[in-house]
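Structure in structure tokens, see below.
One protein chain is absent from this view; the other protein chains keep their places.
And then subunit A:
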Amino acid sequence: MDLPRVLSLQNILSLLFFLLPASALTTGIYMIFSTKPEMATQEIQPNETLTNLKAESDTLKTKLEDERAKLHDVELHQVAEKVDGLGQFIMKTRRTLKGHGNKVLCMDWCKDKRRIVSSSQDGKVIVWDAFTTNKEHAVTMPCTWVMACAYAPSGCAVACGGLDNKCSVYPLSLDKNENLAAKKKSVAMHTNYLSACSFTNSDMQILTSSGDGTCALWDVESGQLLQSFHGHAADVLCLDLAPSETGNTFVSGGCDKKANVWDMRSGQCIQSFETHESDINSVRYYPSGDAFASGSDDATCRLYDLRADREVAIYSKESIIFGASSVDFSLSGRLLFGGYNDYTINVWDVLKGTRVSILFGHENRVSTLRLSPDGTAFCSGSWDHTLRVRDRGYHLGYIPKRTTLSG
């Protein structure tokens, strides 16, 4: 190798060290400070192959960033300057669902817009009627920390799982006395905890993500693995399916700070985004399907545009220092709701990048939140053992300009 080329490669590497979030440096730090015992004992050996691979990887990452930067000709909030502001923003808690004995970890709405399934650290999975707050079904799982639950599109079953490394489907019976646990069907098997699950367009297939670093698509009836998705370098914490009109893709986020977009049929990772500075706890598609938002332990939420292939907005404030655990959009995508570990929900104007409201009420971390299927309300679940359903405080016309705090 001649000297000028070596020097220029070293220059690139030093530039990377300073300018980029230093993926190589971060990988090193991640390995040293990681809490996983087997990785904490490894050191970076001056192994030739490892160094070469890393150098090649860094060069490609620079090239990728350059290609993306070429098309970064404007900021989203600049394009949105002429859009009216959202004005006075008040939301009210309409229902508080009490009954869980421990932290609520996950929830999902039924397509009928009134039923909710929620799961908790105490191993219980409860189906609620959000209008009346009645509990319609309750199941006790054989494990604690039920981190994932989902309602089937038909409304006739729920799926859940967590520390048992499995995803199980429970058909919901109309007979309240029937023991739901008896009809349980084990569908997914991972080698580590189940972090998220979601039915696809039908009751027949389930998509799961796991602490073992993979996502997988399963056939519910047979329990067969239909497709697996490899690409994350650490635990996968969340996933979201693309709105059905936009085709067979889904996005996942993980402890490797990456958000990956996957083709469900081929199992290939189509796009990958690595701008967060910590674990990505939640991902959610924009309603049009052309973008997605993420919430992370780095206290920011970000918007990634899939056609521009880059991050286009960061939703953050210096005063927000706790991680975002869960995000969801309103129906039009104008509002982004973020549940945070400081017990609040911040409501962001997606286009302008500003915070529109802070919602108080929960007495511990907000762990999960989702918009209702018809967009009239959203439900949040918290480590304070409760779920809250909130909607817009009152019917108003489109009053522009002022923004205030509300509760």
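Convention: contacts are C-beta pairs under 8 Å (C-beta built on N, C-alpha and C of every residue); 3 or more make two chains touch, one makes a residue touch a chain; residues count from 1.
Simple rule for what comes next: contacts and distances are computed from a predicted model.
Between the listed names "Kv channel-interacting protein 4", "AP complex subunit sigma", "Guanine nucleotide-binding protein subunit gamma" or "Large ribosomal subunit protein eL33", the UniProt record for the complex's undisplayed chain reads "Guanine nucleotide-binding protein subunit gamma".
Of the options A:76, A:138, A:204 or A:226, the residue whose C-beta touches the omitted chain is A:76. Across A:102, A:173, A:271 or A:364, the single residue that touches the chain missing here is A:271. By the touch criterion stated above, the residues of subunit A touching the omitted chain are 31, 36, 38, 42, 49-50, 53-54, 56-57, 60-61, 63-64, 67-68, 71-76, 79-80, 83, 86, 91, 94-95, 113-114, 130-132, 191-192, 211-214, 230-235, 256, 268-272, 286-288, 290-291, 305, 307-310, 312, 330-335, 350-351, 371, 374-378, 389, 391-396, 398.
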